[in-house]
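Yeah, one chain of the complex is gone here, protein chain that is, but the others are all in their spots.
This part shows chain A:
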Amino acid sequence: MNIQVLYGTETGNAEMLAEDIVAELEADHAVAAVNLADFDPSEFDTGTLYLMVCSTYGDGELPASAQPFAEKMAAGKPDLTGVHFGIFGMGDREYDETFNGGPATLAALMTAAGATQLGERIAHDASGAEMAEDLAFPWAEDIVAMAGDALGQAA
């Protein structure tokens, strides 16, 4: 399967996780990590699965590297019907009101444009005991399995 791991980050935690996910999946799939800052919504393709990994900044906002993407989505209003994505969020429960606000915003941007979210949005807590990759690897495998069906039908 063609997979892109799109990450939105500010201090690099989401980037490191995206690279770990690539390493985990690359034996079986054509997979690459791409910074959301370097990705244009016109590149979305219904034959590719998008695994999005995104952190949270400020007061529940998107991290710096996801902000240009959000602006391009707002400006270009792309139709993402048929595009499939899963989303893994990163945040910190110390900011309880706005916990994982960034990935929530990103998921909403995608679905509002017509894309289909596969699986639940996972919310990693930097203050919690669990390592991001311990949550993310099983998540990625689940989403890939779901996409096997979904992309098969779309293609």
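Odds and ends about this structure:
The rule is simple: a residue touches a chain if its C-beta (ideal position, glycine included) is under 8 Å from a C-beta of that chain, and two chains touch if they have at least 3 such contacts; residues count from 1.
Heads up, the rule we're going with is that contacts and distances are computed from a predicted model.
From the set "Fe-S cluster assembly protein SufB", "Sugar ABC transporter ATP-binding protein", "Sarcosine oxidase subunit alpha" or "Ferredoxin--NADP+ reductase", the protein name that UniProt assigns to the chain left out of the figure is "Ferredoxin--NADP+ reductase".
Contact residues of chain A toward the unshown chain are 10-13, 16, 57-59, 64, 92-98, 125-127, 131.
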